[in-house]
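One chain of protein is taken out of this complex; the other chains stay put.
For clarity, chains are labelled A and B in written order, and residue numbers in each chain start from 1.
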Amino acid sequence: MRQRLESITVETRGPGLYPFTDAAQRFTHEMAIENGLLTCFIRHTSASLLVQENADSDVLADLEQFMCRLVSRDPGLYRHDAEGPDDMPSHIRSALTATSLSIPVDRGELALGIWQGLYVFEHRDASHSRKILMHLIGA
Amino acid sequence: MRQRLESITVETRGPGLYPFTDAAQRFTHEMAIENGLLTCFIRHTSASLLVQENADSDVLADLEQFMCRLVSRDPGLYRHDAEGPDDMPSHIRSALTATSLSIPVDRGELALGIWQGLYVFEHRDASHSRKILMHLIGA
Partner (left out) sequence: MRQRLESITVETRGPGLYPFTDAAQRFTHEMAIENGLLTCFIRHTSASLLVQENADSDVLADLEQFMCRLVSRDPGLYRHDAEGPDDMPSHIRSALTATSLSIPVDRGELALGIWQGLYVFEHRDASHSRKILMHLIGA
């Protein structure tokens, strides 16, 4: 059994979904294991991870709009507003989605379904460099 | 340290929760490890995974109804409607629940709490064959 760790950075420019499937697949191929498990972890509390449909970008836009409706930016609702009206809603949106994701590796390939892609879900308005740590274990 | 991978299919008939605890326990017993970690991954973006109460089926019905109230099917809200009014709401419901779940194995048994069961959470109206990949590592 072997393992490997790699940190990648995803640059974001405002709320929405940013793919990193290619980086995860490259990392998996480089280690050249037959079977195993890839775990992705995002080192932030105002952006999160998501497995979502990779075919129609309307899905990603609708998902972002749903989160806007679900988590109000009304500043009267929150005590924590140190970084502006998108600050606390970002923490809530992160809590409702994932901080870590694990995907099996099957015969050398990340076992994503045919319509599945890996995304960083950015919740803040400003541009950010989001750090994701990928851990791969297998043989 | 050893690992093993298995794919199972859960047949669904409309929105709601479908148990697969037995399949996960059988897979764990077959590998006959003392300690380890089971990871389940669903290969779809309109169905998800959930650990929930296994005793009272009212919990599962109430959870399904909550999701219906939370995620509207009003087609005016979404751009993505290629597969009907349950299409985009299914992606949203999946994003709000889990795509992967990890459960430790303790003295040969899946360490679920006494009230915990493993479920596929189906979000689409039509019948589907949902593929779950189980990865087990341990010794």
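Just so we're on the same page, a residue touches a chain if its C-beta (ideal position, glycine included) is under 8 Å from a C-beta of that chain, and two chains touch if they have at least 3 such contacts.
Keep in mind that this is a model prediction, so the values were computed, not measured.
Checked against the full complex, the one of A:12, A:52 or A:102 touching the unshown chain is A:102. Annotation: of B:63, B:88, B:120 or B:133, B:63 touches the absent chain (contact as defined above).
Of A:8, A:61 or A:92, it is A:92 that touches the chain left out of the display. Screening B:21, B:72 or B:116 for touch with the missing chain picks out B:116. Mapped onto chain B, the footprint of the missing chain covers residues 1, 35-37, 50-53, 56, 58-59, 61-63, 65-66, 70, 96-98, 101-104, 106, 111-113, 115-116, 137-139.
Think of the hidden chain as still there; on chain A it touches residues 1, 3, 5, 39, 41, 43-45, 70-71, 77-80, 82, 88, 91-92, 94-96, 98-100, 102, 131, 133-135, 137.
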